[in-house]
Every structure is written in C-alpha cells, then in structure tokens.
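Encoded as structure tokens, the structure appears first; notes follow it.
As you look at this complex, bear in mind that one protein chain is not there, while each of the others sits in place.
Right after this comes subunit A.
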Amino acid sequence: MTKIEEVKAKVEAGKSKLVPGLVLEALDAGNNPQDILDAMIESMGVVGEKFSSGEIFVPEMLIAAKAMSKGVDVLKPHLAGDGSSKLGTCVIGTVAGDLHDIGKNLVSLMIESAGFDMVDLGVDVPADTFVQAIKDNDNVKIVACSGLLTSTMPAMKEAVAAIKASGLTGFKVIVGGAPVTPEYAAEIGADGFAPDAGTAAVEAKELATA
C-alpha cells in the first residue's frame, strides 16, 4: 500500500490521530500535496456514498470528516496558492424560524470534505442574510438552505426567492431537510436537492462544476 493509499484508508476509517502523521509521511515520500488532498476528498466521497446507502451511520461520517480535517491542517502550508478551494465557496444555513442545526452541520462537513470553502451562517437565518453572505464572500458557487420543520418551508421558499431575485449570479442554490422533496425544491426554484449529507456533497460538486 502506498502512503497515499494509507492516507485514504485511514481517512475513510476515521483515524484522526493517525492521518496527520501519514500525510507528513506521504509528503516526505515525495507525493504532490494536491494529490494527497484529492485522495482525501475521494475518501470522503466513498464515506458519503456509504452514508447515503445506509452502510454507515452519523458517527462514522463525523469521525471520517474529523480525520480529513486534521490531515488538511497538516497539508495546507504545502498547497500551492492561497490554499483556497478549487471548487469555490459554499454558503450554508438553516432558514429563518428554524433552529435545527445537526443536519445542516453534517451537510456542511460533507460539502467541505468535497473540497469547498464553507461559510456557515448558523440557524434561523433570514433571507437577506443569505444574500448578504453571497455579496460578502469571494467565489460563492453554492448556497445551501436547510430546514427541518414543515412550518418553516415558507421561509425556505422566501430565502430561495430572495437569493434568485438579488440579481447576483455565478452560484447554484441547493435545499434539503426532512420535509423537503425534489418536487418542492423544483417548485420553489432551487437548482438542486439532496436527501442526505452524502448526496448533498455530490450534488454541490456537480452543480459547481457544471
């Protein structure tokens, strides 16, 4: 097994104490830092697929994301440029009137692990705060709106409408959360929908690179 393969395997297994050392060993072995990063992103893609299919559960996803994060910390000084993501920035938040953050946090972790820079606006985010965040941050490619309550679906609709009506361009909007269906996402004008965190990362990547 090469050092890069070891890094991949340990990220997938969530070995956050081992991954930083293995990343250093992979660098010492002459591997390109970008290749190491791509390998970790690939691992998280596998983790996301396994989560979506029910093969693994939330703890496994969390520890894998933590392992990758520890690896990226070691890798960042070695990456070319300013260390910003190739895929761009993703603005994420739970819509106004809704305080649920667990699902949103998992989606944020997985989208970050797919290679985005994240701007997490937290919970109970008014529509105009999403719009302002798109203006305030560079290279926004994805805006992700989360909502868990049936009663806050109108707030999600309002957020998507405000973002679309802002005149700002260059990004796509994805939505998700327990009551959200693909049909509802289309109805309110979202560009994408994801039923879970693993799928959200895949969808975000596809939309950002389309």
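Here is the rule we go by: a contact is a pair of C-beta atoms (placed from the backbone, for glycine too) under 8 Å apart; a residue touches a chain by one contact, two chains touch by 3 or more; residues count from 1.
Heads up, the rule we're going with is that contacts and distances are computed from a predicted model.
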Query: One chain isn't displayed here; going by UniProt, is it "3-isopropylmalate dehydratase large subunit", "Peptide/nickel transport system permease protein", "Cytochrome c3 family protein" or "Uroporphyrinogen decarboxylase"?
result: "Uroporphyrinogen decarboxylase"
Field: Residue among A:Gly45, A:Gly71, A:Gly88 or A:Gly103 touching the omitted chain
entry: A:Gly103
Statement: Against the hidden chain, subunit A presents residues 14, 16, 54, 56-60, 62-63, 66, 97, 99, 102-103, 105, 124, 149-151, 178-179, 195-196
